[in-house]
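As you look at this complex, bear in mind that one protein chain is not there, while each of the others sits in place.
Presenting chain A:
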Amino acid sequence: MFSNGFMFSTSFTWNDLLFLLQGAWVTLLLTFWSMLLGTVMGVSCGLLRALLPRATIPLGWFLDIFRSVPLLIQFVLFNSLKSIVGLDWSAFTVGCVVLGVYVAAFCTEIVRSGVLSVPQNLRLASRSLGMTYWQDLRYVVMPLATRVAFPGWLNLSLSAMKDTALVMWIGIIELLRASQAIVTRIQEPLLVLCIAGLIYYLISLVVSRLGAQVEKRWQQND
């Protein structure tokens, strides 16, 4: 049908699409591991920041550094630090760790504001009902704080997904780097980049839809 239509001829093959999807898989893996690492660290630091605000001020300053320095520079710095110290880590591990710490810095603030949003009176009430400190934390503060913090956390995971694009600088072939490799070969940047962008867009869409579902279900139980 378009045999003579120059507009529709392309060198983009199914194999290229497969290559892009493999890149997207790496992007997802990086997002998953860094979010896991970042959430575990962020929840513990956030709880500490909320429950012992005075004692953990230096921790706040420390985490602020990660939010005020470009992620690209953090990748480069940690990568060279790795060679200086002589750690034998793969680029993927370095990517996960740096991104994980970066996520943790933001997650701490989200968790902290979530915990602080639980009214003090409620906690006093649960204590006066005979709950211990930990029971209060576990059965009263955590469920309420989670509902407040969840939307922020979801946004954080989306931005972590987008920030994985920077790991190309330390030599990991993720979605954007994969698209660049194909562009170098077939010289059709607009088409290939649009496909890569579409994949990013779809991932974001699916994640935010899933998040909206979760929020809805929680609201039903309240």
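Quick note on the criterion: contacts are C-beta pairs under 8 Å (C-beta built on N, C-alpha and C of every residue); 3 or more make two chains touch, one makes a residue touch a chain; residues count from 1.
As a working rule, contacts and distances are computed from a predicted model.
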Which listed name, "NADH-quinone oxidoreductase subunit N", "Protein translocase subunit SecY", "ATP-binding cassette domain-containing protein" or "ABC transporter permease", is the one UniProt assigns to the chain that has been left out?
"ABC transporter permease"
Given A:L77, A:L124 or A:V214, the one touching the chain that is not displayed
A:L77
Hey, which of A:L18, A:L36, A:L52 or A:I65 is the one touching the hidden chain?
A:I65
Have a look at A:P53, A:G171 or A:G197 and name the one touching the chain we're not showing.
A:G197
Thinking of the whole complex, not just what is shown, which of A:D16, A:D136 or A:D163 touches the missing chain?
A:D163
Residue ranges of chain A at the interface with the undisplayed chain:
65, 68-74, 76-77, 80-81, 84-86, 158, 162-166, 168-169, 176, 180, 183, 187-190, 193-194, 196-197, 200-201, 204-205
